[in-house]
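Note that one protein chain of the assembly has been removed; the remaining protein chains are unaltered in position.
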Amino acid sequence: MIGFIGLGIMGSRMAENLLNKGYELVIYNRTKEKASSLVEKGATWANSPTNVARQSDVVFSMLSNPVAVEEMALGENGLLRGMSEGKLWVDCSTVDPSFTRKMAKEAALGGIRFMDAPVAGSKLPAEKGELVFLVGGEKCDVDEVRPMLEAMGKEVLYQGEQGKGTSIKLVINLMLAQTMAAFAEAVALGEALGFEQEAVVNTLLNGATTAPFLKGKKDKVLSGDFSADFPLEHMQKDMQLVSQAAYENGLSLPIANVTKEMYAMAKKHGLGQADFSAIAQFTSAKPTEK
Amino acid sequence: MIGFIGLGIMGSRMAENLLNKGYELVIYNRTKEKASSLVEKGATWANSPTNVARQSDVVFSMLSNPVAVEEMALGENGLLRGMSEGKLWVDCSTVDPSFTRKMAKEAALGGIRFMDAPVAGSKLPAEKGELVFLVGGEKCDVDEVRPMLEAMGKEVLYQGEQGKGTSIKLVINLMLAQTMAAFAEAVALGEALGFEQEAVVNTLLNGATTAPFLKGKKDKVLSGDFSADFPLEHMQKDMQLVSQAAYENGLSLPIANVTKEMYAMAKKHGLGQADFSAIAQFTSAKPTEK
Amino acid sequence: MIGFIGLGIMGSRMAENLLNKGYELVIYNRTKEKASSLVEKGATWANSPTNVARQSDVVFSMLSNPVAVEEMALGENGLLRGMSEGKLWVDCSTVDPSFTRKMAKEAALGGIRFMDAPVAGSKLPAEKGELVFLVGGEKCDVDEVRPMLEAMGKEVLYQGEQGKGTSIKLVINLMLAQTMAAFAEAVALGEALGFEQEAVVNTLLNGATTAPFLKGKKDKVLSGDFSADFPLEHMQKDMQLVSQAAYENGLSLPIANVTKEMYAMAKKHGLGQADFSAIAQFTSAKPTEK
Partner (left out) sequence: MIGFIGLGIMGSRMAENLLNKGYELVIYNRTKEKASSLVEKGATWANSPTNVARQSDVVFSMLSNPVAVEEMALGENGLLRGMSEGKLWVDCSTVDPSFTRKMAKEAALGGIRFMDAPVAGSKLPAEKGELVFLVGGEKCDVDEVRPMLEAMGKEVLYQGEQGKGTSIKLVINLMLAQTMAAFAEAVALGEALGFEQEAVVNTLLNGATTAPFLKGKKDKVLSGDFSADFPLEHMQKDMQLVSQAAYENGLSLPIANVTKEMYAMAKKHGLGQADFSAIAQFTSAKPTEK
């Protein structure tokens, strides 16, 4: 039996892919409603992380931030209370490396194995089972769950010891956040200098200066419909984790930190649940309508 | 006869391509030595912009910043003193749109036609005749010089009235500068989190989050040999022009402005004449050796 | 006869103090209405800078930015066309040092003496004749106009050769802009952490960490009535001049540049004509009402 905890935009799709591949699932989510369609498809509901743990050999978790993971794992009715020695916890949440190592340590106290396996890819790849897993932990543990990871994703990239999956995930999201924000500023400059938005966007996307993922944001930027594949407030959270990880490792990242605050300001102005590409709307030459 | 003024990294290669395609050239550069190899290949040396102008129907200029262009065009023995009515001045320098319009106006006072035609592409594309021209001005003027532009480049992208070539050039360089700096920060974070530099670079370049031009910077970043295709101090200058253009048009660009200062700081630490990708060295987790 | 050009918030009050001290004035302003109350008090209207110059031995100017000064001085009917050899132009506008030196050079071409004499102090000190003049130029020229400067101000601080008055003015305004913005962020943080705004403001103003001028901004911040002593868009302009001066002198100022963009963003959101302390409203924990 496989446990799955956290059934948001990402988790629900990942769990469904496991079900579709024939795995038996026991699931939990803080708000129960999100579990109903999976239950209809055969998953078993458990009313706490502890109870998920008691019924599972491997537990996957996919939550939104370190605070949520810590509460889920260590809180009352937490995951680690229910896991017995030798079982395996695979945390797919995007958190920071220090936190990952802290969880690994807590797990180890009870003889529980731990892997960090955050994903590259948002809503659509999650749905299609095309995520890329960035994995830190023991190689033999990775091999054990590889079939499950491949049920949810198209690639499993082993990064090294515990914490390394989380680490590379932050690196990638930093690149993503800054490139998106840079695109937003470049497009805004183009508009301010008298070009049509669509013309600037096309000029940039046709050149060698823009990352491939930006092509996937084109329609959102042009239409102004920023329905979320990856919510802006999650990107802001990841940037805060980047800031913390850089601090802990003696690194100075001025641009990342000001970019982080631009996402924070966009959130303050009401764009937190929009796609993170909505930074383009906030940055736009035209002040947001009032 | 075609005039060509400004024989630096870019200009010398552009002029040579014109010569190679059979155009007769009269050339000028502030330091005469840079002209010698072109003179050997058949170009005629003129000892001032005025004298270039007197012998040419079309004059191309490729200088490093607005101050240099203004001095060349309006100073003693300046270009505009030697150009007669109806002649055409094509400025390929990267400047800001206000400045371009000011030059266009000065030219118009003497009945001289003006086009702004800055280029996308650095040293190697200049050498191979594979530049992309971003052109602002009258369409008929563009058509007149198209064969010459095509001798130096692979594409001529018409952007609209005078100033529009310059405008889109700033947009593109803003994207370039920010993406390069974002890459530098992401790689530095990866190293600080315990990865080998090469591993982080490869992970990023293999993903959808990095722009194609970054592949061309890989060897520089990994080897630490930042010989210049596009000098860092030129990128810093362009970012200052972006800042000024944004200011004049009521736009706020916080990330661009802090990025600009990172290039300025890298220059202050001795990296001005290195390739602009040397921002990666400045940002690196390891302080520059002393 | 003394000439006075530029009758905005500052200039009108300065000119009135000259009148009050018994000086004969000939005045000009781009919009004539602003001159009417001074004309009633005995000043003579001239319909161009050139005509002011023809009637004056010394001309003071107080305009809002370099573009306005250049147009006034060098444009059609400009000041320098009307000034004869040996006359003295005192520019009190806040501009950048390069621009000041350019004006000094233009003046010198016609044998005209030049001083830069920007002021510390805003609306109220201008009204009370309590400005502080920061002066660059020849010492003997400063002595010549000292009585006039003392009619408008309480102190004349000689800074050195031409451009030095402008230079120190930018240094002071940089300190002012950053300190105000820092106060805005500190108050916002206090509010976000659960304090009443007034409590945070008082705690800060009672400590050694806040500059004396902030006491004068207290009522504006607490009441939300940001009627302008020194308009935010002027401070934003000065920060752009700081950015340009730093660039020209090889200095990197990351904090100044991001602060500059916060003023720009506040302006974009409609606060350009409010007092520059309105940055506190923009920064506030509570998003601006819509």
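Order of writing sets the chain letters: A, B and C. Residues in each chain are counted from 1.
The rule is simple: a contact is a pair of C-beta atoms (placed from the backbone, for glycine too) under 8 Å apart; a residue touches a chain by one contact, two chains touch by 3 or more.
Source: prediction; values computed, not measured.
Residue in contact with the omitted chain (choice from A:S61, A:T209, A:N257 or A:S284): A:N257.
Shown as candidates are C:E70, C:E138 or C:E185; the residue that touches the absent chain is C:E185. Checked against the full complex, the one of B:V156, B:V258 or B:A278 touching the unshown chain is B:V258.
Residues of subunit A that touch the chain left out of the display are 236, 240, 243-244, 246-247, 250-254, 257-258, 260-262, 264-265, 267-268. Subunit C meets the missing chain through residues 97, 120, 157, 159-160, 164, 167-168, 170-172, 174-176, 178-179, 181-183, 185-190, 192-195, 200, 203-204, 207-213, 242, 245-246, 249-251, 253-256, 258-259, 261-262, 283, 285.
Throughout what follows, only the chains that are shown with their structure count from here on.
Between the two copies, subunit B and subunit C, the C-alpha superposition involves a rotation of 180 degrees in steps of 5. Compared with subunit A, the chain whose C-alpha mean position is the greatest distance off is C. Taking the mean of each chain's C-alpha atoms, the chain closest to the overall C-alpha centroid is B. Taking each chain's centre as the average of its CA atoms, subunit A and subunit C sit 50 Å apart. Subunit B and subunit C have Cα centroids lying 36 Å from one another. Centroids of subunit A and subunit B (each the mean of its C-alpha atoms) stand 39 Å apart. Shared contact sites, meaning residues of subunit C that touch two or more other chains, fall at 254, 258, 268.
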